[in-house]
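With one protein chain held back, the other chains of the complex are shown just where they sit.
Coming up: chain A.
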Amino acid sequence: MQRQQRFESQRAKMSVVRPFDKLPVLNSAAILLVGTDEDLQRQLAQTILKEKKDFKISIHLATSLPLPAERDHIRPRIDLIVFMINVQSKYGFKNIEASLAHVDANFFLGKVCFLVTGVGRVNHCSVDMSAVRKLGDVYCSPLVFCELELEGIRISTAQRLLRMLQICAGHVPGVSALFFSSLMRSSNDE
């Protein structure tokens, strides 16, 4: 009975995404995109890959956490988690709220970012903006607003995410992820 409990608790621990559970790979970084809108995810991933960068990048896509435990050993250390919130889908929002429980608390010290899409079409918003802002506030993570259907905005968002990823992976000397996230906090948050 005890053994089973211990096994289960271990399993639960393993299903949580942890920021420093593996050794980093030289000159590379990994980003995890979590969101229910798979087309947008794929488009964003492709745009990120096309950007000019001088390190290797691996992009992982997921619709929700926890990540399947079978591929855990092949997966590299995740440096940045981007939660893609589509304001037009309540189901997606609830999904993301549920996934947040499977993220280790240390991730929220600057290695998590919320990407909010779909704000352009005000008539189809089914998620309240105050709820989204509250999410960003509670988890002390930056909110990035963008409309990923437009290519120009997609490219600039990809560049921003790449820069954040560089910092979170430790490639920028003197700037740590925590320091950077403190810089990203706007004056509205206080």
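Just so it is clear, a contact is a pair of C-beta atoms (placed from the backbone, for glycine too) under 8 Å apart; a residue touches a chain by one contact, two chains touch by 3 or more; residues count from 1.
Definition applied: contacts and distances are computed from a predicted model.
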Name of the absent chain as recorded in UniProt (options "Centromere protein K isoform X1", "Signal peptidase complex subunit 3", "Calcium and integrin-binding family member 2" or "Calcineurin B-like protein"): "Centromere protein K isoform X1"
Residue touching the undisplayed chain, where the options are A:Leu61, A:Leu109, A:Cys125 or A:Met184: A:Leu109
Contact footprint on chain A, counting only the chain that is left out: 13, 16, 18, 20-24, 26-27, 55, 100-106, 108-109, 137-140, 169-173, 176, 178-179, 182
